[in-house]
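For this depiction, one protein chain was excluded, whereas all remaining protein chains were kept in their positions.
Then we have subunit A:
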Amino acid sequence: MTVTFPQKGLPWLLLLPQLLVTAIFFLWPAEQALEQAFYQEDAFGLSREFIGLENFIDLFTDPLYYQSMLTTLVFSFSVAIVGMSLALFLAVMADRVIRGKLAYQTLLIWPYAVAPVLAGVLWWILFDPSMGPIALWLKSAGVDWNHYLDGNQAMILVVIASTWKQISYNFLFFLAGLQAVPRSLIEAAAIDGASPFKRFWTIVFPLLSPTTFFLLVVNLVYAFFETFGVIDATTKGGPGQSTTTLVYKVFDDGFVGLDLGGSAAQSVVLMAIVGLMTVIQFRFIERKVQYS
């Protein structure tokens, strides 16, 4: 128990700015979303009527919404798995080398600082069907690359751009995890004649599982909420709906489609999902304490 100060009014004064900002810019809009989800508003915002659960019923009977859910799942798991595998591979290599470790780290972590929308633009130009070097190279290899028309290719493009940005983060955490594996265990296995490959799969990888699980959650959250810029810059959710994730759909239906009630209902569903993910993350943190 920490020793405390006796003042009664002062703590409220200290909390006031945080609580004010939270109330005005978080709780009020959340309440508005909740309210709006039960109304239907005309496109000009002039009148609205109470329609009960209809927005939610519309939402859950809309095949496009389920498609968007599926798109989100495919996108998020692709980003998480591709990004984590590549980063783990690089981290294992970086853990092995003795010279230049810090230099390698520096040269691998900087994409973290690049804004998602800029990452999208950079990869877009590489894959542009009419002038991008990679697209032209693919064409000469017999792959007809055009992400404006082919939904799967559009998905591959947004996954690449989003993964590129996240590798740095995964790399740092995997490297820290690898450096925490006790040397004596690995030495003992080496004396028993286990090859580096076998040592990795039977000792190091299982010991990394807390890090791996933690990164999986963080990567999924990242792919869910922070990749808006990538999608907006490269595909705008298209072609068709092939790269419209749930978060992009909230924006698209609300600001482009002007379906305020539907967008609000989606916001409410998303808030529930975020709440669930936060709880999972926190339960995991309790477990992490036990591991260490």
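What we mean here is this: a residue touches a chain if its C-beta (ideal position, glycine included) is under 8 Å from a C-beta of that chain, and two chains touch if they have at least 3 such contacts; residues count from 1.
By our rule, contacts and distances are computed from a predicted model.
When the unshown chain is looked up in UniProt, the name that turns up among "CysO-cysteine peptidase", "Carbohydrate ABC transporter membrane protein 1, CUT1 family", "sn-glycerol-3-phosphate transport system permease protein UgpE" or "MoaD/ThiS family protein" is "sn-glycerol-3-phosphate transport system permease protein UgpE". Note that of A:15, A:57, A:70 or A:143, the residue touching the chain absent from this view is A:15. As for the chain not pictured, it touches subunit A at residues 1-5, 7-8, 10-12, 14-15, 17-19, 21-30, 32-33, 36, 86, 89-90, 93-94, 96-98, 100, 104-119, 121-123, 125-126, 130-133, 136, 164, 167-169, 172-173, 176, 183, 186-187, 190, 196, 214, 218, 225, 228-229, 232-233, 247, 250-251, 254-255, 260, 263-264, 267, 270-271, 274-275, 278, 285.
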